[in-house]
Structures are given as structure tokens and as C-alpha cells.
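A single protein chain has been omitted from the complex, and every remaining protein chain is retained in its original position.
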Amino acid sequence: MKRIYMDHGATTPMREEVLEAMLPYLKEIHGNPSSFHSFGREARKGMDEAREKVARALGASSPEEIYFTSSGTESDNLAVKGIARALSSRGNHIITSSIEHHAVLDTVKHLGEEGFEVTFLPVDEYGMVDPKDLEAALTDRTILASIMMANNEVGTIQPVEEMARICHEKEVYFHTDAVQAIGHLPVNLEKQPFDLLSLSAHKFYGPKGIGALYVRKGTKIKQILFGGGQERKLRPSTENIPAIVGLGRAIELAVENIPEKSAALTALRDRLFKGLQEEIEDIRVNGHPTQRLPGNVNISVAYVEGESILLSLDLKGIAISSGSACTSGALDPSHVLMAMGLDHQTAHGSLRFSLGKENSEEEVDYVIESLKEIVERLRKMSSVYKK
Amino acid sequence: MKRIYMDHGATTPMREEVLEAMLPYLKEIHGNPSSFHSFGREARKGMDEAREKVARALGASSPEEIYFTSSGTESDNLAVKGIARALSSRGNHIITSSIEHHAVLDTVKHLGEEGFEVTFLPVDEYGMVDPKDLEAALTDRTILASIMMANNEVGTIQPVEEMARICHEKEVYFHTDAVQAIGHLPVNLEKQPFDLLSLSAHKFYGPKGIGALYVRKGTKIKQILFGGGQERKLRPSTENIPAIVGLGRAIELAVENIPEKSAALTALRDRLFKGLQEEIEDIRVNGHPTQRLPGNVNISVAYVEGESILLSLDLKGIAISSGSACTSGALDPSHVLMAMGLDHQTAHGSLRFSLGKENSEEEVDYVIESLKEIVERLRKMSSVYKK
Amino acid sequence: MYNEIVMDHFQNPRNIGEMTEPSGVGEVGNMKCGDIMKIFIKVEDGVIEDINFLTFGCGAAIASSSVLTEMVKGKTLEEALAITNKQVADELGGLPEAKMHCSNLAADALHKAIEDYRQKQTA
Partner (left out) sequence: MYNEIVMDHFQNPRNIGEMTEPSGVGEVGNMKCGDIMKIFIKVEDGVIEDINFLTFGCGAAIASSSVLTEMVKGKTLEEALAITNKQVADELGGLPEAKMHCSNLAADALHKAIEDYRQKQTA
């Protein structure tokens, strides 16, 4: 059976070029970059080059602003908690949004339990944070605001530049989780005034288990893991050289021709949206109509539950995800959809298609047709179907 | 130039079998194991198998006792801080030794700054912790003792089983950092009563950037990173499947024939010790004469500084490491050697050779001969040489 | 994640649909956890002659409902009342742990349907 992968928001296949770049470091170049000898130096060279690539791809002013971590999750934890630890004597208020990834959301909640004051900004029906809400939430105790660049579930792109400027007027640090944005939205830190930015390689055709945190020069931040002196003491542990090299290559490729790639993916996305809306009754588009990630399609299918759709699609070789609690082992459906004001039934029936560079129009058409059939079948046995 | 790698304590080259096991997961099997669909399931299968392999290699009673992390450092941090967070209402005293790796030592120090009471047990001249000191340090506020199985610098093997039993009599958790021990010392958690054990794959011919923490069933521990629900909520973030699979394969190979491998390495180690002592005057053996890791040789060369030796050896293609502050960017020489009572000069002149499976007798002999020549040369220009 | 029996019931659910003039109807579940099951029974002489279901829910919920209808058909009310959610899961060859609480409620729906039938009888 031919399989169709439309779950790039969960993870992406690694590009061949990336594996090729990594292979020497998985084989002969095996040294520890902290080592003094030639084996160490050749490993360090690979790492230094990768750091330069990441800095260049982001428009950072220096490779020293890039810190490698083990993932997007760790980058987010380090950004939020690292700033909180460094600035706790200056203030104890942290602002974030109610639709952040759990890596930010739960870190902020944890700091709340530890005694920090925390504010979770609401979003509108499209999943958009209002910069005015951020402005109103700032106090003279605020030390950090963390708002994601683009949401992983509904794809909504946030006005992060504007929010960063608002924060800077009050001398508050601004962190953005760009995990879903890299390779889709142009990032240029020369112009975009973020103090911290998180990314994760496996979301842009790079290796798993490697991320980075950009920290603007001069930003006060403390380590959250303790150990050796790696990453200028901000993130100890023997560096994961093969993955670091892979991240470097992946981001270099990811930021090439973003306008062209985004246009192509947007066209595919809109074909999927249009087809679904034409073929299936009673579906709702979740997220913003235009301010959304090029590859993101999120809909709610009325009267049916998400997992049963996923299961049926999987039987046809189609891989997508849903905001249903049943697919995540959680008790409640997606906190993002709930924050956008969806009712439980609509949230449980939500589906996310996240398109990637291997997807084709034929695949999109096959998915539309398959979903139509599945929804009809499931509605026939639904206890809440209204017709 | 032929190069000789004798720095396996820093990191090891990855075995071909390990890369082979990883390759499918670096290529076609790219799913996120938390995903619901077939791509997710095949990734999860690889992960489940790896977890079983780790459990089997350690003699854990269930794969559920194994949690994957990004490294030995993270495992150590999670063990120490995770227990501290879980048990802070029961007690606030933590015991460790003064020769731990910084991943344990600095985590404990940090907890000390946060208000925990901390005890750093001394060691004798061989780098050995005395179980009686541990016993005497236990109070009814003690919640955890963390003592490494074998030291990374001087190779001294600690009486961890005895210390674990002492802790259990007082219902205190016992963690051991086994990062340097896996593949060299037999581990069997059915018999060894450790509550937590840390390991790191790149120290036993596995991939970098992946570690594991064994947590005995029933042990109370809390997460230190926040995010998704991965690793049964103890360690969130998209799982690094290729590395996890590599870790599984590596540990399976590492625990094969430990007695034979250890005997071979010990013979090589003793040849190196003997040769060095015969050929070079005024050298001191650091660490325990018998209770030491099979591949570890640590000596201090009087009247010369470690970095200058390393540099000279490197020019001959020989890779080792030293306890000199000059090679680590630290201000003081190795805390381990200092805790063992060495004076500064002796500590600065320390060298660590950590042998591995590719090393041969010829290499050992060449290293002895090269070092002899180098030491003679450096002593000639030394300001403290006494003859 | 599901075994073959569950997948068979999910793909080929037995006894779907609304029943015209049921003897009793039972509904359980709520939208919060995302599973709502409705069981319709036709009772004759104390025996469940026919049974149908409608389910909004995940694969486990649908399969539980389906297998329940097979387990129950032809049983007396007493026998039917003795059926537990656990037995339904066992009949399916087991369900994932996470599904045992929310999605495995078919027996509860059946019991409600029988209650409904009995109430109607006494009314």
C-alpha cells in the first residue's frame, strides 16, 4: 500500500543531504569537541561550522548567540526558566499565551507553582494573540514574554515582531518558539528584535534529538542543566556532533527559497481546504484564514470523533493527526482549540493535516476522496449525527 | 600519520553494528512514536525494542523502568533534581561524593544554593569513598545519596552496592552514575539495589546525544523538563528514535562477554602502567591499584605540566587527556585529584589514558616510548625539575 | 494500537443504526471525554431479541458497542445485566489501558437501556 505522510507538524523525514553531512561524524570523526587532541579538534570544526550555519540562517550577529540543546522542548525550557532564574531578583512576572506548546506552557505553569506570577494571554477565534492584551499585561515586575511564532496545531502566525517591540519598550525580554516556523517563515534576527528563539531540527527535515536556542548577545540567562562547561556553560553535556552537523545542514537548506517553497505549499494547502469544504458537509476551518503556516490545514468534522477518523485514514495509509484527546492519551481535547472557544464536540472532531515538500496534488486529491468516504461511514453510526 | 586514540573516557567511536541498526531510522522510518498512524507505530516499535534491550542489559525487572534522556548529564540532573523535587516535603538532605562528575556534583551544589542541605563525602588517596562515611552522614532528613559506580578520571570503582544497602536501611534512595561503568563492569539490577542509575551511550560505542535513566519501579521522582507527555511524562520531547535504537544496540553489544573484554583491556592497561613506570622516572599512579576500570591509566608526571605533554603527544598522533586545568579552561586542576589529596603540581602533571577495544599492544608500546621522549624533553626546560 | 478483533469490529461494526420502536434506549458518555454511546434494545418475553447502537467516539468506543450487541442478542435481561464493561473489553481481546475508562462504556449503556425498558413497563 502506498502511504501518504501529512503529519509534518509532528516530525519530518530527514533529507538525504542531511544524512550525508552527518555520516562522516557517525563514522570516522568521532571525537569529543572538548578534547584537546586532533580527534577533538576535527569534531569541534564540524560543530563550529554548524553553529555558523545556524547563525547565518537566522541572521544572528554572531555564532556565539547560538546554543545547541537536545530539542525544541529543552530550548523552550531553557529560555523560560533560564531567564526566570537569571532575573528573579528583578521581577517575578512572566507572560505567555494560552496556545503555546506544552514545552512553554507547562514550564510557565511550573514557575507559577514555584511562586512566579504568570499571565496566559487569551486568543481570538482564529487562535491569534492580540498585542494590546500583551501590552496591558505588562507590569514593572514583568521579566519575560514568550509567544510562539506559529502555532503547531492550527498554524496561526502570531504578530511576534510587534509584540517584541512592545516588550522592549518596557525592557522586558521576548522569547519566541519558532519550532514550527523555521523553513516556512523568513527569520532575520537583524531586523526582528527577539531576545531568544527556539528551534528543533526534526521539524525541518533535520535530525531528531537536536535543537538550538538563540540568545541575543547581552541577554541575561542561566543554565538549567548542570555539568561540564559545554556551550559556554549554558548547556553542559558532551555535544551531539553528528546531530549538530545535521542541524546545520538542515537549516541551511530550510531557509533556501522560502518564498517559492511557501507558495507551493500554500497552493497545495488551499487545494486541500477547498476540496474538503466542497466534498464534506459540516466542516469548520480552525485557525486563521490567511495568517497561517503554508502547510497547515486544520478542520473540525461535525458529528464524528477524531480518533476514529485517524484510524480509518491510517487503514488507507494516510497519516495525519488530530486534536482529539483520544489520540494523545490526554483527558481533554487540545488546549489550543479550547482556548479558541471551540466546544468539546468540535474539538474532538478536529483533524490536522500538515503538508510537506514530498506531498503532491494527487495525494491531496486522494486524501479528500478518502476522508469523504470515511466521514460518511462514521456519521452513519454516530449517536450525535443530526440528519 | 597513524593516529592512536586512547581517550575512550571522553567518548568512543561508534560501532559499525550500531550505525547499521540506526540507519533505517535515519532514513525511511522517520515517524514520531507518539503519532497515531503507521509511521508512528513503526517508530514506536523500534523504541520499544530498544527499551527492552536496555532493560535486559541492566537486569531491570521491566522496560518501564528505563527512561531515555539526551545524555548522561541529563540523566544525572534528572535523578538528583527529580528526587529532590519529589521528596522535598519529606527531607532536604542530599549526600554525594567529592569526586562525582560535574553533572552530579554541580546539580547537588545548585540544590545547596536553593536551600537543600548537602554533604560531599571525602575520598581516600585512591579516590575511594568509605561506606562508613556515608553511614555517618545519613540523617533522618536525608532523601538521596548519589555515588558514582566508577570515576571517569582515575577509574576508581566505588563500593556502591554496599552503600546502596546502607541507604536502604534508612529508606534513603540511592543513585549511581554508571556512565563510565557500562560495558566494563557487570550491572545486574536484580541483585544490585540501586534505585536510579545513569548511563550515556557514547561512552560504550553508541551514539552521542542519548542517555538513559533507570528508575526502579515505585521510586518517587518528578520531571525537570516540561512539555509533552513522552517517557511517561518524566522526560518530554519528541523521542530521538535513531539514537534510542542505537543505544539499544550498543548496550546489547556492550554487556556481551564483559569478563573476557575486561580481562583483555586490563592486560593492556597493566602493560601500559608497567611500561610507563619502568621507562619514566618520578611518575605517580593515581587511583586504586586494583579497584579500577579495566581501561583506565592515570598517572602524574613530576616536573612537567599536563597540557604540554598532551600537545606533544598530539603532534605524534596520540590522543589522551589530562587533569590539568589548562586543558579544560578551568582555573583549578581536576577536583578529583585535588580531593584525593594531590598537590597542585602533581595534579597539573596528570595524564589519563583510557583504553578501548581498538587499542593494541603495539600502540601501547609506541605510546610508552613517545611519552618517555617527550617527558625528557619537557623536563629539560622545566623550571621545577629537581635534577 | 488495537488488536485484530477490535479492528474487525471497528471496520465492520455489527448492528448499527437507530431502531424504530425500541423497547428501551440507553445513552452514556459525555462530550468532555469525547464518547457518546446509544444502545437500542427490543425485548420480547424477557429476552433481548434485537439490539442496535449508535456511537460517537473513538475506535475503542465503536468496537465496544459493536461487540456488545453480539454478546447480548438472545440473552435474557438478567444475563444481559450481568455483563460488565470489563467483559466487553475481554471479548475484544483487550483494549489499550488508556481506553479502559472513557471508551469502554457499552455495558453501562446496555444497562441503562434495560432500566429504560423496565421503567416503561412499570409506567
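For reference, chains read A, B and C in written order, and residue numbers begin at 1 within each chain.
In the analysis below, a contact is a pair of C-beta atoms (placed from the backbone, for glycine too) under 8 Å apart; a residue touches a chain by one contact, two chains touch by 3 or more.
Nothing here was measured: the structure is a model prediction, and the numbers come from that model.
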*Shown chains touched by the missing chain?*
B
*Residue of B:Thr139, B:Gln277, B:Gln345 or B:Ser370 in touch with the missing chain, whole complex considered*: B:Gln345
*Which residue, B:Glu52, B:Glu279, B:Glu307 or B:Glu373, contacts the hidden chain when the whole complex is considered?*
B:Glu307
*Touching the hidden chain in the full complex, which residues of chain B are there? Just list them.*
303-308, 311, 315, 324-326, 329, 331-333, 343-345, 348, 380-385
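By definition in this document, only the chains that are shown with their structure count from here on.
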*asked:* I'd like the Å distance between the centres of chain A and chain C, where a centre is the mean of that chain's Cα atoms.
replied: 41
_For chain B versus chain C, what separation do you get between their C-alpha means, in angstrom?_
56
*Determine the centre-to-centre distance between chain A and chain B, using the mean Cα coordinates as centres, and give it in whole Å.*
34
*Please list all residues of chain A that touch 2 or more other chains.*
307, 311, 329
_For chain C, give me the residues that contact two or more of the other chains._
none
